[in-house]
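The complex appears here minus one protein chain, its other protein chains still in place.
The chains carry the letters A, B and C, assigned in the order they are written, with residues numbered from 1 in each.
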Amino acid sequence: MAQKIRVTVWSEFRHEKRSPEIAKIYPEGIHGAIAAGLKTDPRFEVRTATLDEPEHGLTQKALADTDVLTWWGHMAHDEVKDEIITRVQQRIIEGMGLIVLHSGHYSKMFKRMMGTSCALRWREANEKERLWVVEPGHPIVDGLPPYFELPREEMYGERFDIPNPDAVVFIGWFAGGNVFRSGCTFTRGKGRIFYFQPGHETYPIYFDANVRKVIANAARWAAPGDGPVMKLGDSEPPLEKL
Amino acid sequence: MAQKIRVTVWSEFRHEKRSPEIAKIYPEGIHGAIAAGLKTDPRFEVRTATLDEPEHGLTQKALADTDVLTWWGHMAHDEVKDEIITRVQQRIIEGMGLIVLHSGHYSKMFKRMMGTSCALRWREANEKERLWVVEPGHPIVDGLPPYFELPREEMYGERFDIPNPDAVVFIGWFAGGNVFRSGCTFTRGKGRIFYFQPGHETYPIYFDANVRKVIANAARWAAPGDGPVMKLGDSEPPLEKL
Amino acid sequence: MAQKIRVTVWSEFRHEKRSPEIAKIYPEGIHGAIAAGLKTDPRFEVRTATLDEPEHGLTQKALADTDVLTWWGHMAHDEVKDEIITRVQQRIIEGMGLIVLHSGHYSKMFKRMMGTSCALRWREANEKERLWVVEPGHPIVDGLPPYFELPREEMYGERFDIPNPDAVVFIGWFAGGNVFRSGCTFTRGKGRIFYFQPGHETYPIYFDANVRKVIANAARWAAPGDGPVMKLGDSEPPLEKL
Partner (left out) sequence: MAQKIRVTVWSEFRHEKRSPEIAKIYPEGIHGAIAAGLKTDPRFEVRTATLDEPEHGLTQKALADTDVLTWWGHMAHDEVKDEIITRVQQRIIEGMGLIVLHSGHYSKMFKRMMGTSCALRWREANEKERLWVVEPGHPIVDGLPPYFELPREEMYGERFDIPNPDAVVFIGWFAGGNVFRSGCTFTRGKGRIFYFQPGHETYPIYFDANVRKVIANAARWAAPGDGPVMKLGDSEPPLEKL
């Protein structure tokens, strides 16, 4: 049997503790809902980690045992320690996949990997988003229809200040008049990165069947392969006679 | 003084001859309106060419004297001769710029350069399009606001079957619920290509100030440079001793 | 058990019939050697097809039963019928993978998908090529070392007139002083395309273990997924009230 893909679902887990409304939507936390979705697929071995655990739950050991990390954060981006960001970045460069969700666009983690401000337009107005598949041949859209809808979502709109993605997989249409590159892939080092827009904390979006399918597809796509380990940094002799 | 950029505005020029309504919108033809916009800028030297001229107005001489070619076609794509398409393709590979407008997405010319079907979703329903600037650092959006609107346009929607563009410059929002990569750049050979969505024949879109600015910016951006001429195809000796 | 990936290995099969030297290197044909490499992997179901079969062995039925097509041609590019090229192009757009090998760079098939001349520098001088892995996180380099060598190969050198690839996976170093993007990926429609430089007919390159590994990895990578089927081309009603 093929080896399982080890996914660590990370979340700051604060809104759910402070707001009864959000706790009602996500009684097991946002990470709990994302993990529950992934656990229905036997190819994954799923753990969770949260901000207030020691080392944010992202110890060297935890990361060494992680193939793909998902990241949800919002109100406490600044509390994430820089040394943990550096540690995760190193693992991504070595090949660990990263899935950044919704407000994670403004996390230290995503900014570190992108090199840009990652700013965007936004609005909380309970409006409809329709996500259009732009790259129907991409593994991340396996099993999806040509588009799907979220009846209520926070608006995220262009200009989204990110580097040109490897692939724009989804473009979102918002009822209030905006558009957004709602699903984008990047490569950094050996690591594959997917940014996915849905997931405002006041809506039960991580229970949505299409959203769950996308996250599961992305976790499979982002799992590291078996490419060469590059020893870089030391001087090396010529391969041809000089 | 810097040399002028020689732009040839090509159009099939059929709708305007057959439909009084369209002739009223474009009394000088669609090509006439596009050319008039470009002529207000002293950096351009502007000519026009149309389908029913000998060799569609795209003789070897005409192409040799063209830095940037704009292309509008719709009802007569099939009447464009394959040998002319091949001739234009060769010039693009040598460095001539190409700006493909609106229904030109389905022309032999664009399909030849893309290698895909170039199909898309569409609807004629007099609906609003809002074009969002996605790459504010691109020369094609110089002088533009963060977005601009067309009160009535034909809807073109994703999935647009094109190769991944070098840059997605605009994304269009349509009132009927669709999105579109309304401005995209490509490189083929030494030639720079820009696809721009606006321009349905039943609306006076090529008189719109923002649309004209984009086309002028694109013509400057697509003008050929002075890069090396590559002599490829013949066997050549080694540069190092073997 | 997962379904097998159905690979059709296509070759023009002419050099082997006309030159005893080449027939000695490839007694089962170039296609035979490529197919033999793939057959060692139980995930593949492998067939071959050649130029002189009816419809070049690429009937509608054969293509419908193909997940990934590999293409080797050289001296008879012009004999491939345009309608077969169009048929294969349509299948690629629908999702079939395409692996273009060596001199296939100048085939009608590759040119059709690229839109460029696909010309390059070249030389037959029995020189060494060293292929460097540029994207160690790409599935196509699974199980490879940081570089591998071919003791004798035809030189293919830049400028290679292709559109900017999605990924440059290998860059080749040639002893005579040239470099080449020896492994490149593209997406066209739903289809994934890989161009791989090694394979001159006068050397036993398709028996090389690293070359075989790359082709097998590419065949897995290029196999179609289960993304949405896009019905494009017909007018469609709005999704929102206008």
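Worth pointing out:
The criterion applied here is as follows: contacts are C-beta pairs under 8 Å (C-beta built on N, C-alpha and C of every residue); 3 or more make two chains touch, one makes a residue touch a chain.
The structure displayed is predicted, hence computed values, not measured ones.
The omitted chain makes contact with just one of the residues B:Gly157, B:Gly172 or B:Pro224: B:Pro224. When the whole complex is considered, the residue among B:Ile5, B:Leu38 or B:Leu144 that touches the unshown chain is B:Leu144. Residue B:Gly95 is the one among B:Gly57, B:Gly73 or B:Gly95 that touches the chain not shown. Mapped onto chain B, the footprint of the missing chain covers residues 95, 130, 133, 135-139, 141-146, 166-167, 175, 187, 189-192, 224-231, 239-240. If you put the missing chain back, the residues of chain C touching it would be 130, 132-136, 146, 157-160, 164, 167-168, 171-174, 177-179, 181.
Think of the hidden chain as still there; on chain A it touches residues 89, 93, 112-117, 119-127, 155, 159, 161, 163-164, 166, 175-178, 186-189, 230, 232-233, 235-240, 242.
Convention: only the chains that are shown with their structure count from here on.
Just count the C-beta contacts per chain pair and the biggest one is B-C. Annotation: the chain A:chain C pair of sequence copies touches via predominantly the same residues, more than half of the used numbers being shared.
Relative to chain B, the most remote chain by averaged C-alpha coordinates is A. Across the assembly, chain B contributes 159, 164, 177-178 as residues in contact with two or more other chains.
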